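Note sheet for the following structure.
Only a single protein chain was left out; the remaining protein chains are all shown in position.
In order of appearance the chains are A and B, and numbering begins at 1 in each one.
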Amino acid sequence: MRDRPIRDRSDESPDDRSTTDPAGTDRGQADRADRADRLSALVPRLKGICGDDGVITDRARRRTYESDGLTYHAEVPGVVVLPTTAEQVAEVLGLCSAEGVPFVPRGAGTGLSAGALPRTDGVLVTTSRMRRVVEVDPDNECAVVQPGVANLDITRAAAPYGYYYAPDPSSQQVCSVGGNIAENSGGAHCLKYGFTVNHVLGLQIATPQGELVRLGGKAPEAPGYDLIGAFIGSEGTLGIATEATVRLVRTPQKVTTLLAAFTGMDAGGEAVSSVVAEGVLPAAVEMMDALSIAAAEAAVACDYPEGAGAVLIVELDGPAADVDADAAMVRRLCERAGAFEIREASGAAERARIWKGRKSAFAAVGRISPAYIVQDGVVPRTALGEVLGDIARLSAESGIRVANVFHAGDGNLHPLVLFDDAEPGAGERAAEVSGAILDLCIRHGGSITGEHGVGVDKACSMPRMFTPEDLETMDLFRRAFDPAGVANPEKLLPTPRLCGEVPGVRKDVHPLVAQGRAEQF
Amino acid sequence: MTEGAESTQSTGGPESAENGAGTAERPFPDLLSDCVHCGFCLPTCPTYVLWGEEMDSPRGRIHLMGQAEEEGAFTDASVGHFDNCLGCLACVTACPSGVAYDALIETTRARVEEEHERPRAERLIRSAIFSLFPHRRRLELMRGPLRAYQASGLAGPLRSSGVLERVSPSVAAMERMAPPIKGKVPALPERVPAVGRRRAVVGMLTGCVQGAFFPQVNTATARVLASEGCEVVVPKGQGCCGALSSHSGRAEEAARFAERTVRTFEKEGVDAVVVNSAGCGGTMKHYGRVLREAGRPDDLVRRAEALSAKVVDLSEYLVALGPRAERRPLPVKAAYHDACHLSHGQGVTAQPRELLRAIPELEVADLPNPEICCGSAGVYNLLNPEPASDLGARKADDVASTKASLLIAGNPGCSLQIAATMRERGEEIAVAHTVQVLDASIRGLPPSALV
């Protein structure tokens, strides 16, 4: 995370965009100059829409937006706009479409796939000023919020009524609902409660062509295609959510968190398998290995049992009697798998103490390594043991340390690949190990991303998981929303410019491309 | 979320309390690189809460610091964003990576003052403020005229005329924030004996603003300490601790104040230096850094560090000491406000609450959004009156929502700011320092002594 940007184009000023490419495809030099002019000409019109105060052109200011949570990728936005209403967002997008200027949506800028990586030849549309909780409607178990509202603020607003918003990405106090929608965010508790897509009843979106469209509302299952389902997780390539109606979930009667310490990962993994086999569905099942435990101890003194080669955190919630029954079962299963210490907490403060180490793990790794890469891959849960073994082998062979923190319940791995950025070539070797871990995930029938998204970071990995036909179909779908190709171009799907010649991409021309109704990536 | 689940999801700042550790010797760029750009600081930053702009967030300011480091110069734009920072350090509490934003912003401010040419009007107002505030005598000279002004009935018409706003928003802010001046409070003696068996000998900082405008807080502090068995030493030669200067990048001036404070207190051989003003305590705990940055010699830096190790907030000290004097009932509905330099700067949140909880019949509510600054922030409300007043208004809303009749805080600036904002809206609220409430309880005063 502390590595230097590899795509840093921060030296380009808005008047010097000679190296940037047009959205989506490479149309050549003349076009680029043309686009630079178009962007400059756009500024007064953007000010007309968002007000002088809502348009940032000063270079130093723009630069603060050059990356999201994945600083590995950086590019200075051509111009930043801070709309305050849905109408302004739509007008800005419409203008971009009409002028062929790319736009990139951004919420709180906490994403970890460079999905909000700006473009020097484009407009960065930031929803950080649209952060009103419009309505909390406990009778209909929903809330209406603007896209810039922080995830946790929904829960704060709903708490007085005994409700909460279930998706809980670990950045929930800062990440925005709009960003959650773009990334289909989950969180530690998505094992039981699902992802953002399972919790959105209605959306208002600004389409790339500048129209405001309402989808769904406070009633479920609106007629027509499930555009809400398809929009959520589209990483800003289909437009910008300008308002969302989200489901609220009744606060559970009881929450119990268990911490079980094992001497090794195998025993921990066995405990997880037996919990699943017994039909218990915990709200969350998290695991940490010895290295990540050491990091967490160094950072927050979480006081996990000494000598633990793995800790398992299992959280159960629901009606008190159910939770107690399940907790007793989980305890038995952990003991049977060889847990040498089990702690159980039901009070808020005690539970927070158990979670402290897990929650701090990512940032804490900074205490034991000057630099690191956070990987996000998924394997079928039953393959976890084998994959962890493979990761350990990779680590041993390369001499690159890998700390493992993961959502064990759903097979979502977050290996932290540690390296010293001062050591020549270490970054490259770490990147190789990180890539090899992704290969392992694919080989085991998993996914290249469980929650961080594709963005720019993994766009070139998409062909490893999907066939050219799959990707082409996705592109056809994308073009239905964004025929001008201006919505967050070069994110989510691979492009030749980004990835070089994409191997295996169909060479024949799709009829829509031939008719000029779509562009092939 | 469930009451419990909520707490599992909010990463707290226990780790951040360690941020100061080991930062002293690390070079500035190294400290900068601790930031992983996660953005956890954004929702706790008052200016981000107000404006929703990256460059007015800690993450954005750190980026701007990086830019200045890279380019070797500050732009007007970036200086504006550094000036906008209240220095509340909420971001330090929120940061999971232990970024030493406190050190970063102080160093940056010092560099700005050294390297960046400010417009003339801005320079004038800054030097006016700094020729007044850190100097207790000068402040005390203001008491008379202020009292006369406040008694004259001129304040109302003058405020509504908007003349001051037109002349200078900063002057208008000063006028608005000026504390109501009560009659003369007798000066503290240099030594206050312990009541009963002596448990400790402590030094007490009287401070500049506290001393001039809130002498009753100092009196209460001495009385409470004495009641709890402390012999209180109030060195005569003390002045401003340097916090205001340090927070504003006036490194040399801050070092001078710090040096004097170190010399004054180290002579006294006290067990602890008790501070009742959050902003002062926060700076005094980092005297080593203040002196090192100003290029003072190592031996002085070490002496400063030794003194810093003895500095405690009053509430910290009293909780650690344990109560001895009897607390008498105080049937009041109060709200407690976390002063930033106490909660974020020193990690002191539990102790004041513990002290207050021990007072029979006192009902203490927490404010919503406790991590957000009230906008006072030292002299911030004088230099940046507009955001300060917006933040004051938000805080006033939060205070009003508790329906409390007394607002308790551990810092004089906060009380001034919030009380002034509420007064303007016609929602007068009584304010008191934590120690005044304790004092009233120990002395068995009626609630009317406070509200």
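We adopt the following convention: a residue touches a chain if its C-beta (ideal position, glycine included) is under 8 Å from a C-beta of that chain, and two chains touch if they have at least 3 such contacts.
In this section, contacts and distances are computed from a predicted model.
*Asks:* Looking at what's absent rather than what's present, what does UniProt name the missing chain, "Adenylate cyclase", "FAD-binding oxidoreductase", "ABC transporter permease" or "Cytochrome bc1 complex cytochrome b subunit"?
*Replies:* "FAD-binding oxidoreductase"
*Asks:* Which chains here touch the chain that is missing from view?
*Replies:* Touched by the chain not displayed, across the whole complex: A.
*Asks:* Pick out which of A:147, A:178, A:268 or A:446 touches the chain that's been left out of the picture.
*Replies:* In the full complex, the listed residue that touches the missing chain is A:446.
*Asks:* Using the definition of touch stated at the top, determine which of A:83, A:147 or A:252 touches the missing chain.
*Replies:* With A:83, A:147 or A:252 as choices, the missing chain is touched by A:252.
*Asks:* Which of A:43, A:134, A:213 or A:431 touches the chain that is not shown?
*Replies:* Checking the options A:43, A:134, A:213 or A:431, the one contacting the hidden chain is A:213.
*Asks:* Name, in rising order, the residues on chain A that touch the hidden chain in the full complex.
*Replies:* Per the touch rule, chain A residues meeting the hidden chain are 137, 139-142, 162, 183-184, 186, 190-191, 194-195, 197-198, 202, 207, 211, 213-227, 229-230, 232-234, 250-253, 273, 276-281, 318-326, 329, 378-382, 407, 410-412, 445-454, 458, 462, 465-467, 469-474, 476-481, 483, 492-493, 511-512, 517-518.
Keep in mind that, in the parts below, only the chains that are shown with their structure count from here on.
*Asks:* In whole angstrom, what separates the CA-based centres of chain A and chain B?
*Replies:* 38
*Asks:* Considering only the defined contacts, which chain B positions touch chain A in the complex?
*Replies:* Touch list, chain B to chain A: 1-12, 14-15, 33-34, 36-40, 42-43, 48, 51-55, 59-60, 63-64, 67, 75, 77-78, 81, 94, 96-98.
*Asks:* So in the complex, the part of chain A that touches chain B is made up of which residues?
*Replies:* 1-2, 56, 58, 60-61, 63-69, 71, 82, 108-110, 126, 128-129, 131, 148, 150, 152, 155, 159, 164-165, 168, 170-175, 189, 251-252, 255, 257, 299-300, 315, 317, 346-349, 351-352, 354-356, 359-360, 362-364, 366-367
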